[in-house]
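Take a look at this one; I'll ask things after.
Other chains of the complex are left out, but the ones given are in their true place.
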Amino acid sequence: MIRALYIGRFQPYHNGHHYVINQIAKEADELIIGIGSAQMSHEPADPFTAGERVLMITGALQDLHKPLYVIPLEDINRNVLWVSHVRAMTPPFHRIYSGNPLVIRLFHEAGIEVLSPAMYERATLSGTKIRGRIVSNELWEDYVPPPVVRVIQEIDGISRIRALNQDDGDYPGL
Amino acid sequence: MIRALYIGRFQPYHNGHHYVINQIAKEADELIIGIGSAQMSHEPADPFTAGERVLMITGALQDLHKPLYVIPLEDINRNVLWVSHVRAMTPPFHRIYSGNPLVIRLFHEAGIEVLSPAMYERATLSGTKIRGRIVSNELWEDYVPPPVVRVIQEIDGISRIRALNQDDGDYPGL
Amino acid sequence: MIRALYIGRFQPYHNGHHYVINQIAKEADELIIGIGSAQMSHEPADPFTAGERVLMITGALQDLHKPLYVIPLEDINRNVLWVSHVRAMTPPFHRIYSGNPLVIRLFHEAGIEVLSPAMYERATLSGTKIRGRIVSNELWEDYVPPPVVRVIQEIDGISRIRALNQDDGDYPGL
């Protein structure tokens, strides 16, 4: 039995994540999706809450037919503790997939080798691009699975993202 | 569509939790299980990590045949922020079940009424009792669903609980 | 010009605090009231929010006719930093009054001598006693200034305190 872990911020969950996770699912019996920076929301680069992201991911992967664990991971803000934090918050896993150099390095120093996930077209498929399209009122719905469109509409996410991208400069941190 | 939330510490998940959740499942289309004090582990009253508790709950409820979200909830340590924290970390819910006076009060002050879950026999079915039985080498396996027994055995949970219940008094906090 | 500081938890503000502060006011031109453990609320020993305590104190002292600063002070959880924290959160003060040995010691080690406030009858006049009377449905209104009675009634404080004093033992920290 192989249980595989994949971690992202999923702001929002998009077709790039979806392609990668479906490829990983072919090589694993169970899947853990870690939602990074889970405590963040209502920021221009992090508009959605962890609960909203859980809903997007679970909706998009409802036909996976393999056990799926979707786990919010709050930031720990000390790189050297992050691997232990991930391992404490998730069921035990046998493989971790990531293309991120820091994640690869931290697991490498902990004695765990990280596998490269399938590649997808980063130039158009990224959270940054999709949030930018929402702000500038361009077509964005084709870049995410249909259940993600529904979640974003239900939570009034379009107007939230647009509001967060206005700024008046001289205001308190919250 | 009704999505219901139930929160516990699940140290460990036992037959009392299992009975209550199965009753709630009859009245709901989807279930969210919040794992309280998710950041705690390796304490006498909190021996298991969040990931281990995710595994227990998911294993025990694998035949539920309803969408299930199992969400670790780290403590926020400010009661007045806890309702907002729970709502941010979980998918939107329509009902919350709890018998705990503080939880009932906090949701009440936030304008959300809490439903009473089914009752079970607290005198024998409690995390405290079951951990006590493990420490004193009494039969405990009958008080939890069989998948929980398997998880505790796989993670060497018996010897962990016994080790945590020794104490030498004059040692550093960690 | 003399600005004096007095710090308490004020759970709730009662006639003992009121007597002491009126005595201090005779020897000072301006008064700072620091509300300790400001982030705490909805606990049996700390039922009221900082905002509610601000309201109690300001209401009770509305006839003081001296400049009054009522400042919530969140715990810093490192004793050795507490004096600097208090000084950063409050306007500069020339005198501090306290009967608490730890407060006296921390200011003493920082080179600031603490004055003894007037005494009042601790046996009956304490937050602990008054909260206990509310829980057990005894007369409590005579032990606090009338504006405090009004604040507690307006925020439904009686039923909050009673709810917080029930406990079911095996529940998550929040």
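Order of writing sets the labels: A, B and C. Residues in every chain begin at 1.
One rule holds in what follows: contacts are C-beta pairs under 8 Å (C-beta built on N, C-alpha and C of every residue); 3 or more make two chains touch, one makes a residue touch a chain.
This one's a predicted model, so the numbers in the text were calculated from it and none came from an experiment.
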item	value
Total identical subunits in the assembly as filed, 3 in place	6
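Convention: only the chains that are shown with their structure count from here on.
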item	value
Pairwise touch network: line, ring, star, complete, or other	line
Centroid distance [mean C-alpha coordinates] between chain B and chain A, Å	26
Centroid distance [mean C-alpha coordinates] between chain C and chain B, Å	36
Inter-centroid spacing, chain C versus chain A (mean Cα positions, whole Å)	45
Chain B residues counted as touching two or more neighbouring chains	none
Complex contacts: residues of chain A adjacent to chain B	38-39, 41, 49-52, 54-55, 58, 62, 67, 69-72, 74, 87-92, 155
Residue ranges of chain C in contact with chain B within the complex	39-43, 49, 160, 163-164, 166-174
Residue ranges of chain B in contact with chain C within the complex	7-9, 36-37, 40, 73, 75-80, 82, 99-106, 109, 122, 126-128
